[in-house]
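In this view, the complex is presented without one of its protein chains, the others remaining in place.
Right, chain A next:
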Amino acid sequence: MGENVQTIPGGAQPHKDRTLNRQVRTLRVKMVLLGSSGVGKSSLAVRFAKNEFRDTSPTVGCAFLTQVVHVSDASLRFEIWDTAGQEKYHSVTPLYYRGAHAALLVYDISKRETFIRAQLWLKELEKHYIPGSTVIFLIGNKGDLAWDRQVSVQEGQNLAHEKGLSFIETSALSGDQVNELLLDVGKIQNILKVPLDGSRHQTEYLTVNRINAHFSLMYWISGVKK
């Protein structure tokens, strides 16, 4: 199970936060990882959820992981959909990015074709894009392979700028910049007014203010770093 912190009971009932002994709300963040096969989506997901590095075998279909983060007056339940990059599963991926708060579009900085594919993914996403519902992040992963780089930072930045995406280079192997990425996901608060469809959890959606979101992520990150 991906859930390794604390299960948040379904339903909008606030529950007691043990450490702070205060009423907290549960807010859900649906996050989807997209990109070519082998760019490190699963490794990033494991880094998010468990702060470990795992060289995983190719994802079959899709993997679902959760990570719960507690903040002063809210719990953030990150629901991470780690999709398979293989072409045969592309027909089912819309299931996962539909209604996502954040779409993480991942490429491998040491493989140019994955950067090109990321742009195709972007086109695909734009077809289903509902303005104000999903924030798209462009992520150059495998930063530890900078010596073998085929895609420059500038190129990534240019693409992101042109399409209005957030951009960051990370390394799931070393954990480098992964925390910063999560910090950026905190910007999510701008777009979380759209409820998710067909969900079984009737928790509230993330509508906390920006400062709060940033704070929450920093809180988490400080925990992760220990």
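What we mean here is this: contacts are C-beta pairs under 8 Å (C-beta built on N, C-alpha and C of every residue); 3 or more make two chains touch, one makes a residue touch a chain; residues count from 1.
Please note the rule applied: contacts and distances are computed from a predicted model.
The unshown chain of the complex is recorded in UniProt as "Vacuolar fusion protein MON1 homolog", chosen from "Succinate dehydrogenase assembly factor 1, mitochondrial", "tRNA (guanine-N(7)-)-methyltransferase non-catalytic subunit", "Nucleolar protein 6" or "Vacuolar fusion protein MON1 homolog". Touching the missing chain, out of A:59, A:141 or A:177, is residue A:59. Where chain A meets the omitted chain, the residues involved are 1-2, 37-38, 42, 45-46, 49, 54, 56-66, 80, 82, 84-89, 92, 95, 198-200.
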